[in-house]
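For this view, one protein chain was removed and the others were kept in their places.
First chain written, first letter: the chains are A, B and C, and each begins at residue 1.
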C-alpha cells in the first residue's frame, strides 16, 4: 500500500499545531510539571501509526502525545488530561507522561526503557490472542542504554514476538549527546540480538512509511521483531523550558541562573587543574553551540514534506492547514472554557 | 610472556581436586544449601588469572571457587567458609556464592549479571587510582540476557574502562539451553557495543591464555574493555544434585521425584491438545539426552592439556598431581578436624 | 478431600485455573522444568521458559495482562525481584490510578521466599512488607497447602496485580532444589503441617485479606504468616504447658491486611506479638503496631523478626530467623 502524502502531512501538521497549543497553555501555567513534546519527531509516528490496525498495540515513552493523537485519541481528551481535569483522558490522574487508551491498547510510561518490556508483553498477547497483530515500541536513543530495553530485544527474538522497536534517535538524552553515551552502532546492536534492523531518515515520513511497511509485514507474518532506527531532532530541546535552548532564547536569565554557578565553580580556589576546568568549560560551550542544530528548520519533518505538497496543490494545502488549525483552535477554546466552568 | 603449561595445569588440577573434595563434603551434608562448582571451566580461570597483577580486581558469579583459589585465596579458608565456620574466608557469613577477598579486590555475587556492574566499578577505580590495572568479570551465557550486564558493556565502552568481560559459555542456564534463550551471536553483540571481542575454546587453557594476554594488554593500555567468549561445559550440571544429571545417575529416584509429576500432567484430562503435550515431552527428553554432552570427557579442560604434559614428562606430572592431592587432602582433614573442635 | 504437598497444591490450583481460563499462562526461568507437570499438560505456549531477563519478562507480563492475557510470572526467588521491581512499583501497581480507573493489570507474580536451609542472605529474604509498601499491589503469603491453592485461585481471579509468595521451607520442590539437592544427609526444620496437608477436591478461591485464627489464646496474640505460623503454633504449645495461652493469627495476605481480625484478637488479649520473617524495620511488624494504635487499642507489643542480613552459617541463620525459642521468650516477657 502506497502512503498518502496528504494524509501523512495532515497527521503531522495536526500534531504540530496541537503541541504548539500545548506549549502556550503550559507556558501560561495551566499545565503543571514537565512537558515533553514530540516536536520534530512527527514523521516517525506518522509513517508508522496509520499502518496499524485494530488489535495492534502501542508502547510509548515520555513523548507520547503525537502517537496518541495519530492513533485517534481525541485532542480534547489529551489537553484536558494535561490540564489535570477529571474529564481528561485519564481523569487527570496520569498527566502527559502517563497516557493510557485501553481501547486502543496504547500505554505510555515516564520510565526510560519501559516501552521495551511493554511492547514485548503486548506482542506476546498478540501472538497468543490476536493473530497478525503487532505491537510498536517508541523510545529514544537514551533508552537504548536501559537494561530492560536491551533485555526486551532478546526476549522478543527468542520468542519471535511481533514487535516493531522504533528508536527515535534525536542525538540527545536531556543534556547528554548520544555519541558520549551510546557505544558502538545501534543497527549492529539490534542485529547482534538476531533481529532484523533498518536505518531510516526519521524526518522523512514517506521513507519511514516504506521502512515500517516492510517491517510490519515481517512481524505480522510471524517472523519475529524488527528494529527501526529513525533519526530526528527535537525542536523544543528536551522539554519545555530546556536549559540549553534557554541560553539563546533567554540569555540574561540563563546567565544569572545557570552560567553564574558555573563561573563560581570554575574560579573556585580549590579544585582540579586549570586544564581540566578548561576542558569542562569547553565541553559545555560546545554543547550549547551544537544544540542549535536541534532547532534548524532543515531537521523539521514538516518542512521535509511540505514543499512537494505545495507544488502539487498549494490551495489544497492551505485549506488543509487552515482546517486543522481551526479544529485545534476549537479544542483549545473548549478546553479553556471547560476549565472556567470547573473553577 | 609465554604461558607455562605446567603451572596452568597445576592450577586447574588443584581446583579440580579441591572442588571434588567439596562435592564429597557437601554430599555428606556438611555444607548447606546449593553448591555451584566450576568443574569444567577451570581452563578459563587458569588462562586468565595468573596474568593478573596486584591491583587487578575480580568480579565473580555464583561459581567463584576456581577463580578465588587461583588468585591465591587459601583453600582452607574457602572450605571453612562453605562449612559456615567463623574461621572461614567470610566468617561463615557469605557461603560459596558470596566470597569476598578484599585484599585481592575479588568479590562474588549470587545475582546473575551482577559481575558486569561490579567489574565496571572496579575498572573505574583502576582507571582513577591504579594506572595499568584492570578488572575481570566472569559470568555465564545465561547472564548475557541480564540487563545490568548489557548496560555494563555499554558503560565500559563509553568510559573506556579497563575491563575484561569473560563469558564462560557452557550452553546452559540451569535447564535452559542457550540456543533458546540467547538471541543472535554474542561476539557480534559485544562488538556492536563498540567493544573488542574474541572467541576462544574455553577448554584449552593455553588458547585462553593467548587470547587473554592480548585482551589484557589492550585494556591495560587504556584502549577500553574487551569481551572474551569462552566455550566450556559444566561437568557437574548446574549445581550439585542437578536434576537433569540425576536422570542418569539416580534413575529410580528421578522417576519418582521428577518424572512422575510430568506423567500425571501429561495424561491429565484437561489440558492442551496431544500434539502440544507431545512436543513438550519431546523437549524434555531431548534435554535429558543432550545433557550427556556436559559430562563427556572430551569437554574436560584437564584432559585437554594433560596428554601433552604426560608425553613431556610423565614422572613430573605424576609428582605434581600427587603433591596437589596431598595438599588438598591435608586441607580437608584440617577442615574436618576444626569442625570437630568446634562441636 | 485429598492430601497434597504445599508445592503440589499451588501447581494443582494453577492447573485448575489454566484449564478453566485459556488466558492464563505461566512464564519464568526454567518453569518448564520446575513445573514439569504443568508443562507437559499445557505445552510450550502456556508454560514458557524465559531468558534471565526479569525486568523484561516481568514488564512484559504486566503489558500482556493489560492486553487480555492472565500471566503468572515466576520470579524464582523474591530476592531477584530487585532487578525488576520497576515493573511492579512504577507500572503494574500504578496503572489503575494512572488510567483514571480504566485499565487494570491482572497479573500474578509467583515467587519463592524465605530461609532456613542455608543458602545465604541473597537467596533467603522474605520482603513481603517491602512489597506491601507499594499501594495497588496485593501480597499473599500462605502457610498451608489448602490456603496456598485457594489463595492462588483467588489471585488468578482478582483482576489486579498480586505477588504470591511461596515459602521455600514448606515448598518441597524448592527445598529439594535449593536446600537438599537430593541429599538425604541434610535435614531442615520443616513444619510438617505447612509442607503437607488436606486440600479440597476442587479448589475454591480464598478471598485475599481474610486472616485465620489458627489457635485461640487468652494471654497473648501472635500475629504472623508463612512459616512463622508454624513456629508460633509450636511455641504456643510449649507455652501452654507453662500456663500461658498464646493465640496465633495467620494473616495469609499482607496486603490487603485484615485489620479487623488483628484488632479483635489484640483487644481481647491486650498483648500483641508479631512474628515476621521479613526484616524488622519499616515493614509489616511496624504496620501492625500502627493498626492497633490507630484503633485506639492499648496493648503491650513486641516483635520477633529478622533484624539483619541473613547469615549463611546454619546455626547463625537459625538464630537470626524467628524461631520457637525467641517466640516463646518474647511471649513470656510480654505476659510477665
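Annotations for the structure displayed:
The rule is short, and it goes like this: a contact is a pair of C-beta atoms (placed from the backbone, for glycine too) under 8 Å apart; a residue touches a chain by one contact, two chains touch by 3 or more.
As the structure is a computational prediction, the values presented were derived from the model and not from experiment.
For the options A:180, A:223 or A:313, the residue in contact with the chain missing from this view is A:180.
Only one of C:86, C:166 or C:258 touches the absent chain when the whole complex is considered: C:86.
Among the residues A:218, A:250, A:306 or A:325, only A:250 touches the chain that is left out of the figure. Between the chain not shown and the residues A:32, A:313 or A:329, the one that touches is A:32. Seen across the whole complex, the unshown chain contacts chain A at 26-29, 32-35, 81, 84-86, 90, 92-95, 97-98, 109-113, 142-143, 145-148, 173-176, 180-182, 239-241, 243-244, 246, 250, 253, 257-258, 261-266, 268, 270-273, 276-277, 279-281, 283-284, 287. Residue-level contact of chain B with the missing chain is found at 57, 59, 88-94, 98, 100, 102, 105, 107, 109, 111, 114, 116-126, 128-129, 147-148, 151-152, 154-155, 158-159. Across the interface with the omitted chain, chain C contributes residues 55, 79, 82-83, 85-86, 89-90, 93-94, 97-98, 120-122, 129-130, 132-136, 254-255, 257, 272, 279, 281-290, 292-294, 296, 298-303, 307-309, 311.
One rule holds in what follows: only the chains that are shown with their structure count from here on.
In this assembly, the C-alpha centroid of chain A lies 43 Å from the C-alpha centroid of chain B. Rounded to whole angstrom, the centroid-to-centroid distance between chain B and chain C, based on C-alpha atoms, equals 33 Å.
Within chain B, residues 145-148, 180-182 each touch two or more of the remaining chains.
Of all residues in chain C, those touching 2 or more other chains are 45, 50-51, 53, 55-56, listed in ascending order.
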